[in-house]
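All protein chains of the complex are present and in place, except for one that has been dropped.
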Amino acid sequence: MNNKGTIVVFSDTLDKVLAAFNIATGAASMGMEVTLFFTFWGLNVVRKERSSVKGGNWMKRMMGLMNRGGAARLKLSKFNMLGLGTSMMKRLMEQSKLPDVKGMITMAKDLGVRIIACNTTMDLMGVQKDDLIPEVDTIAGVAKYVAEAKKSSMNLFI
Amino acid sequence: MNNKGTIVVFSDTLDKVLAAFNIATGAASMGMEVTLFFTFWGLNVVRKERSSVKGGNWMKRMMGLMNRGGAARLKLSKFNMLGLGTSMMKRLMEQSKLPDVKGMITMAKDLGVRIIACNTTMDLMGVQKDDLIPEVDTIAGVAKYVAEAKKSSMNLFI
Partner (left out) sequence: MNNKGTIVVFSDTLDKVLAAFNIATGAASMGMEVTLFFTFWGLNVVRKERSSVKGGNWMKRMMGLMNRGGAARLKLSKFNMLGLGTSMMKRLMEQSKLPDVKGMITMAKDLGVRIIACNTTMDLMGVQKDDLIPEVDTIAGVAKYVAEAKKSSMNLFI
């Protein structure tokens, strides 16, 4: 088997995003070449915190308003409880000395994990290149994803 | 690595089903042999629009009533908002010249993607062969799925 792993990050819930980064950084620290492909709701993870959708029609602006970017905003998929569960989880993570999503992004980059943002999603949601965090390496579509996935022994959809 | 990809489509939300078809058609257009295995809620994607569960006991009929088939019925997993978010997403897809799920099924078939419907789910939910769309190639169980997955370099569960 080869030494590559590719993970589609489709979700933007705190729990799933943490799982994706845990596996990515774990694999990278063991010498694997890891690529994260952020698509659909997952694109929010690599959007700047204050980015808002300016261009496009009212639907893109409304979608952008509901669906705000920024790693600090992510919520649990369960027990969110108007933010209470999410903030409890964040405090438990601190107590367990686990980094938050921003810390995980930094760690991933330090370990050589490649971050791709899906251009089909960007077009669909009215997100521009300037709205993305600088940690994004490449903006690309499904052809790039498939090319990576074909070469990877570990493929996951999260 | 080989040239095969197998995707379990477990979900029936519009967003995840679109992701599955995007990857499947992208991979097939790049020459991969792709198999989609529709199971559990995902079976709804390959059920005819007007199919209703006629046989079976009241529980199968009630499950069939709540859990109606048809690619046009799929809803977003987030921001459905009584259908408003879903219809906004569909209009944004049209504007981005993205096909809808029915169009994706046609495109997938044209590119040689194989569609398998899970027989365990059919039995569980009281769905008959006649309730499935004609694009389904095979009705089979987990043994068939595993046989395909073992030969695939790209395995995903969506």
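Letters A and B name the chains as they come in the text, with residue numbers starting at 1 for each one.
Keep this in mind: a residue touches a chain if its C-beta (ideal position, glycine included) is under 8 Å from a C-beta of that chain, and two chains touch if they have at least 3 such contacts.
As the structure is a computational prediction, the values presented were derived from the model and not from experiment.
When the missing chain is restored to the complex, the residue among B:Glu49, B:Glu94 or B:Asp123 that touches it is B:Asp123. Contacts to the hidden chain, counted on subunit B, fall at residues 2, 8, 10, 39-41, 57, 59-60, 62-63, 66-67, 120, 123-125, 141-143, 145-147, 149-153, 155-157. Subunit A residues in contact with the hidden partner, per the touch definition given at the top, are 1, 3, 5, 15-16, 19, 22-23, 26-27, 30, 32, 78-79, 85, 88-89, 91-93, 95-96, 98, 153-158.
The rule we apply is simple: only the chains that are shown with their structure count from here on.
Mean C-alpha positions place subunit A and subunit B at a centre distance of 25 Å.
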